[in-house]
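Starting off with a structure, shown below.
Shown here: the complex without one of its protein chains, the others still in place.
The letters A, B and C name the chains in turn, as written, and every chain counts its residues from 1.
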């Protein structure tokens, strides 16, 4: 079972990874965007990180994720602000009121987050966005669950699928996001938002593995 | 005796030297000024050069120099435009109506030119300007004439004095012209306007030597 | 990185503090969340116009708040869209009861944040409409993609709609007018150099001394194509022809439908330019290009328009939509009608745009 402590650790680990990869994410965005993705994400997750202590007494995971969502929406800006904000908002709704998450809850959380991003950003698979990371990972998680794997095992396959999905963004021609303005020149570069999405799932896995 | 042909050749040689040294003069001006002295002089003397054929029938050296003066005044601009313009204007007055110049005429021409520059620019010896080239050269010419030297010999000593004067501008702290705004930083650089003035005298010598 | 700044993270805020100090007669600045608004807002009965986007494009938008133009501007971090809560607070601050128009550049980030802000404002009972500007002809295909970016036409729409609001147009009329301006504006830009986002500290891209970027946006991002340096006449020819020869452009954009109470996809078509059209010609500096060079661009642009039978009846030349210190320029041609001309000529008084008063 995933409990409140896991969630808080996950947010902390993700925030740390973003900080560590701030320049890397920004460089990826410089190549096919406007050189701010790492800066944007770091601004948002520094805020989240500073809020974590205030969640100590808050047992409702849904409420925690909802607060995180609001923080992200009001501090990241750009494309990733509404997208991550919506991911967390929809994820929070999926697990509203829960203090522990079953495997099924985690699946629903991931699916709801993805659906939120799809609804807000209207990107499709193959458009070279974070959807190309989020979407295959949810599918992998669902499949693993169907095969009777544990949550940890399912998350492992999800992260593997995310990594593959991220790698697959490299040869893609961007159709959404700033990279789309580059036309053919977007080919050959890894999507920055996909990279941060991969880090988000990877952080979750690391916490469950610990 | 210096005749009309000498004068036309001198103007042509000087114009050519300016063209060849355009970048050099501009680089000197970049160091302690605004990077245009070669460009300015070349603009003016290209015009003079193109006028030379029209002087073919004009025997009056004073008239030729006056036309050159007007051309320079209306095409060089900057500090060197009025200064060279005035040099030629006053030189032309000194030899007004003459078809040939005696040694004394040449002395008066050089002195009048210098006086014109002094009157227009108000620089003193040691201010790091063309005056530091023109002034010692006129003095040397006058001294040589006093010693009974030929015009060619006198001009040789004048050019040697000009070269020395030019060299002496290097350690000077500029007090006139743009270089003066640099304060101490003007020290250690050769004056661009002094350099073109040296080329002017050198051209005259080369023509008489030929 | 050499810039006239203190800490990069304070750049946007301190710049706004400077504006507040300089223009207290015209504007006020709110810091948390950040927005700039007219000193006299709200103006009862007047439609309010709000725009916003990343910072780094000054004077757009913050320099255009004042009489005859914007009621509020929401600056994000450098090249980063503002957030919905910023926009919502600005809307509440300037709402004079006649509704609010958001003028939004068609970038994913801006669109999503302003959509959320529209939903939030509507939920609080503030009547908001949302018009997108997408005028950048460098972006060719619109199907299945983000579509064209919003560039030069944005501030022309802000000026024209701002004047309309001042003259008492109602919200629907102004939204219609804004959409019409967008349908008749086309732009394209080039860069000679990149720019440096303060928080990043190094140039977004590197160009050699012989290269330029064609078809850039306004966020310091590289363009559609990298090519050899060309003369200003050649550059202007490329930009102008791309605009003039742009065919009818069709796409769907999302607008809020007040009757249905939801977002709807609206199909919109830019008609191509035609001989005899009256134009507003806007030559914009990306920030670091001298005014003298903009006039070289204008010179060639005017020649081409004349050859093509297009009549320039108004012009605007200068740094209005910049990408920090980037060198380069953009051209916008807007087909005018009598109403637009009248509104263009109307008085305006903002920190960075003033005439007539």
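Note that a residue touches a chain if its C-beta (ideal position, glycine included) is under 8 Å from a C-beta of that chain, and two chains touch if they have at least 3 such contacts.
Predicted model, so just to flag it, every value in this text is computed and none were measured.
Trainee: Can you list the shown chains that the hidden chain touches?
Mentor: Every shown chain touched by the left-out chain: B, C.
Trainee: From the listed residues B:2, B:48, B:76 or B:133, report the one that touches the chain absent from this view.
Mentor: Once the missing chain is taken into account, the touching residue is B:76.
Trainee: One chain isn't shown here. Among C:310, C:324 or C:343, which residue touches it?
Mentor: C:324
Trainee: Among B:4, B:21, B:40 or B:137, which one is in touch with the chain left out?
Mentor: Hidden-chain contact among the options goes to B:40.
Trainee: From the list C:82, C:152, C:215 or C:287, pick the residue that touches the absent chain.
Mentor: Hidden-chain contact among the options goes to C:287.
Trainee: Which residues does chain B use to touch the chain missing from this display?
Mentor: 26, 30-36, 39-40, 43, 73-83, 85, 120-121, 124, 175-178, 180-183, 185
Trainee: What chain C residues would touch the chain not displayed?
Mentor: 1-6, 11-12, 14-19, 21-22, 55-56, 58-59, 63, 192-193, 209-210, 212, 229, 231-233, 235, 287-299, 302, 315, 317-319, 322, 324-325, 327-329, 349, 351-352, 354-357
Here, only the chains that are shown with their structure count from here on.
Trainee: Does the chain-touch network form a line, ring, star, complete graph or other?
Mentor: other
Trainee: Could you tell me between which two chains the number of C-beta pairs in contact is largest?
Mentor: A-C
Trainee: Can you compute the centre-to-centre distance for chain B and chain C, using the mean CA position of each chain? Integer Å is fine.
Mentor: 56
Trainee: For chain A and chain B, let me know how many angstrom lie between their CA-based centres, rounded off.
Mentor: Distance between chain centres, rounded to whole Å: 75 Å.
Trainee: Quick one: chain A and chain C, Cα centre-to-centre, how many Å?
Mentor: 31
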